[in-house]
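The block that comes next holds chain A.
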Amino acid sequence: EAPASEATDEPIEITADRLISDSTARTAEFVGNVRAVQGQTVIDADRLKIHYRESGGGQEGVDTESVESIEATGRVRITIDNRVAVSDKAVYTTIDKKLVLTGPESRITSGKDTISGSRITFFRETGQLEIVGDDGNQVKATIHSEESGLN
Partner candidate 1 sequence: AAQTVLDPMADDGPWEISADRIFHDQQADTYLAEGNVTIVRNQSTLTADRVHLDQKSRLAFAEGHVRLLQDRDELTGSRLQLHLDDETGTVTDGRIFLAANHFYITGREIRKTGPATYHITDATATTCDGPDPDWSLTGKELRVTIEGYGRAKHAALWARKMPLIYTPYMVFPVKTRRQTGLLTPEAEYSDRLGLRYLQPLFWAISDSTDATLFVDHMSQRGTRLGGEFRYMASEKAKGTLMLDGFTDRRSDTGEHDTTDRWGYGDDRFLRPNHDRYWLRGKVDQPLPWEMMARLDLDVVSDQDYLKTFDSGHAGFEQTRDYFRDTFGRDLDDYNDPVRVNQLNINRIWTGYTFNTDVRWYDDVVRRRQADTNPTLQQLPQVTLDGTKQRLLGSSLYYDLLSSYTYFYRETGTRGHRADLYPRAYYPMRFFKAIFVEPSAGFRQTAWHIDRFADNAPDDRTDHYRALYDLKLDMSTGFDRVFKIDVAGHDRLKHSIRPRVVYEYIPEQDQEDLPRFDDWDRIERLNRITYSLTNTLIARAPRLPGADGQVRGPEHIYTPFTRLKLEQHFDINRHNEDHPQPFSNVLAELEITPGRYGRILADGLWSPYDGQFYAYNAGVLLRSPGGHGLRVDYRFTRETETTRSLQTIDATAVWEVSQRWQLRGKYEHNLDTSERIENGVGISYRAQCWQIDLDLKDEPGSTSVAVMVHLVGLGAFGQ
Partner candidate 2 sequence: CGYQLAGEGPLPGGVNTIAVTMLANRTGESGVEAVMTNALIDELTRRRQGVLVDAQRADAVLSGTITGLSADTLSRSATLTARERRLVVTASLTLKDRNGNVLWQEGQLRAETSYPVAGTKAGTETNRRLAIGKVAQRLAEYVYERLTDTF
C-alpha cells in the first residue's frame, strides 16, 4: 500500500451530528459520532476539533493546507496503514505530520501484534512509532516473531 506520506494531500471528509464553527478562534468542532476520512486513514471520535491557519474557511470540505492541527477526543479510534490505534485523545499536527495519542490505555494494533502505553507518537513521514509509559505502568507489547511486526 502507498506509504503514509503521499496520502496526506488528499481531501479530508468529515461527518458528524453537529458542527460548531468559530471563525474568530479559527476552529471547527464536530461533535457526536464524528468520522473523518482521508484516503485510507479513518478517524472516529466523540468530538473532533480542527484548528485553521489564518487563511482557512469553515466549509464541509476542508482542504489540507489550511489545517494546522486536528484534535480528536472521546473514544478515539484511528485506522492508519492497516494499523488500528485507540486512545482517549489524539492530536494530529500537519506541519510535522505527527500523530500523538494520549490516555492511560492508548493502544496500537497490527494483526496479532499490539503495543499499549500512556503516550503513542506516530510519525507519518517515516512510519516510525514511539510509545512511552508513565510512572506506574510501563509500555506493554505483544509481538509475534514470524510476522514482520507492525508494518
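In picking the candidates, the idea was that all candidates are chains of the complex that A comes from, given by their letters.
Keep in mind that, in the parts below, a contact is a pair of C-beta atoms (placed from the backbone, for glycine too) under 8 Å apart; a residue touches a chain by one contact, two chains touch by 3 or more; residues count from 1.
Predicted model only: the values in this text are computed from it and were never measured.
For chain A, the touching candidate in this complex, among 1 or 2, is 1. Within the complex formed with candidate 1, the residues of chain A that make contact are 112-113, 115, 117, 126-133, 138-146, 148-151.
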